[in-house]
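Up next is chain A:
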Amino acid sequence: AVGSSGAAVATPGVTAKTITVGATVPLSGIAANYAEVSAAIAVVFDYVNAHGGVNGRRIIYVRKDDCYNINALGCTAGVGNTPTLTQTQTLVTQVREFAEVGSLGTAAQDSVIKYLNQNKVPDLFVCSGSSDWNQPAQYPLLFGYQASYQAEGKILARWIKANKPGATVGVIGQGDDFGANGLAGLLAGGLKIATQDQLTYSPLDGVTGNFADITQALTTLKSDNATVVVLDSIPPLTSYILAAANKMSFAPQWVISQVGSDPSSVNNPLEAGAITLDPYPVPTTVNVWNQWLRRLIAADKNSKTWFPNYFKGPFSNILDGNMIYGASIGAAFVEALHGLGRNGVTRAGIVKAMMNTHFATPSLTPLSYSKTNHQGLQGGSLARIVANTDPTQAPRAAVLLGNAEYTTGDSANQPIIVRKQQVLPIPGYLK
Partner candidate 1 sequence: MATDRALSLSVEDVSVHFGGLYALTNVSFDVAVNEIVGLIGPNGAGKTTAFNVICGFLRPQTGVVRFPVLGRENLRPHQLARAGVARTLQGVGLFDRLSVLENVMAGAQSRSGGGLGVGLFGLPASARGERELRQEAAAMLERVGARQYAGALPGAIPYGIAKKVAVARALMARPALLLLDEPASGLDERELGEFADLISTLGESMSVLLVEHNMDFVMPLVHRVVVLDFGEVIAAGTPHDVSHNETVLAAYLGVGE
Partner candidate 2 sequence: MGSFLASRLMTDIFGGLATGTVIALIALSLVIIWQSTHVLNFAQGAMGMFATFVGMNLVFHGLNYWWCLALSVVTGMALGALTERVLIRPLYGKPEINPIVVMIGFLGVLEAIIASIWTTNISMLPSPFSEIYYEAGRRTILVSPFVIYEVIVVALVLSGIALLFRRTNLGLQMRAAALSPEVSRLLGVRVGRLLTFGWALSTGVGTLAAVIVSTGQVLAPTNMDGIFVSAFIAAAVGGLESPTGAIIAGVSIGLVEQFILDFWSTSVAPLSGVIVLVIGLAIRPQGLFTRQVSRRV
Partner candidate 3 sequence: MIRVAGLSVTYGAVRALRDVSFEAPTGQITTVIGANGAGKTTLLRSISGLARAEGSIRLDERELLGMATEDVARLGVAHVPEGRGVIAELTVEENLRLGTLASKVPLAESLASQYAQFPALERRRRNYAATLSGGERQMLAMARALIARPSVLLLDEPSLGLAPQVTAETMRTIAQLCASESLTVILVEQNAKSALRIAHDAVVLHLGQVAAAGPSREIAADPELRRYYLGVAS
């Protein structure tokens, strides 16, 4: 008697005039600077709503704070033991979301994918580079967005081999999937890393402020004469690591994972010169998507509270990586929805649409899914962080080094594809 089929049962979250979608994201706590991602998604939805919605339906976007799924005092408590689960249950049972769009965090989303699957809620564009989102057999409703950390590692390895041949390479990685998958990618990319240099630190360092182990890791790397060091860390820790290395006059070539390299989040002059993988041509390339996003933000009445730094911070009017990341997810979801038409908005329908759409995004690498691949982007563009001399620009920015690079899979035998910079145009209904 449980769960029925057919048109008789209304799709949750869909009414004649609205579609309700939700997300669990960090709005406070250590990862609060990622709040901009979902805020940018909301900006896109606001824009679409102001222009008549999608096929006549407005999108209601409910963001719930899960503190990065870390139990903090006063942070959402209630059901089960994780804030993310609590908030997800609220979204499913009370908000009655149609789907999740842009929920963020590896550990956070890991803790609810079973629950969402059990209650048949699509979980779209998860913000994290974990490969966990790519399990179509077990979780047919789950879709990632970012390139996997493994794929990223492979691309970075390729750059290192080509540009720093014979270098001694060290890795400092977060002691979880992020670090482990990043390292696996580097190895799959054919890099040799001496065991003693596969250093990790606890992801909780960011919470507890205990950085002694990072200093220790750097000491070891320095005494081993590492000339290239790869970082798989979130921005505050990237910043800390750069400063700590500076203290010991240690200046290798830094290669930083996309997640931890956004210059305005890292906010440290020592980052200049580092290599990173950037999925978007921001902001130096003249890109229609950037102009478009600026216009959306200017038009949005809420955006002042969402992007305080954009309006008054030291980098005012600078689009940072998080904002573009979010905007592209927002655009992608609208695109998927658009293709369904007015009557096709069902959960089964959106899942099908995900796999059949070739999304237009600001990224140079294609975003597409298939029956066997739910990962999302497959790579990005290599970029170098530079110091800007132009006072109207952010002090630091990522400058693309050349072409977009991507791969069709994580393992060593799937080659890296290189292609010319080519940005898909913005769909008409978003203009």
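In picking the candidates, the idea was that all candidates are chains of the complex that A comes from, given by their letters.
The criterion applied here is as follows: contacts are C-beta pairs under 8 Å (C-beta built on N, C-alpha and C of every residue); 3 or more make two chains touch, one makes a residue touch a chain; residues count from 1.
Owing to the predicted nature of the structure, the values given are computational and were not obtained by experimental measurement.
Touch, as defined above, links chain A to just one of 1, 2 or 3 in this complex, and that is 2. Residues 28, 30, 32-33, 73-74, 175, 199-202, 205-213, 215-217, 219, 222-223, 235-236, 239-240, 243, 246-250, 265-268, 308-309, 313 of chain A are the ones touching candidate 2 in the complex.
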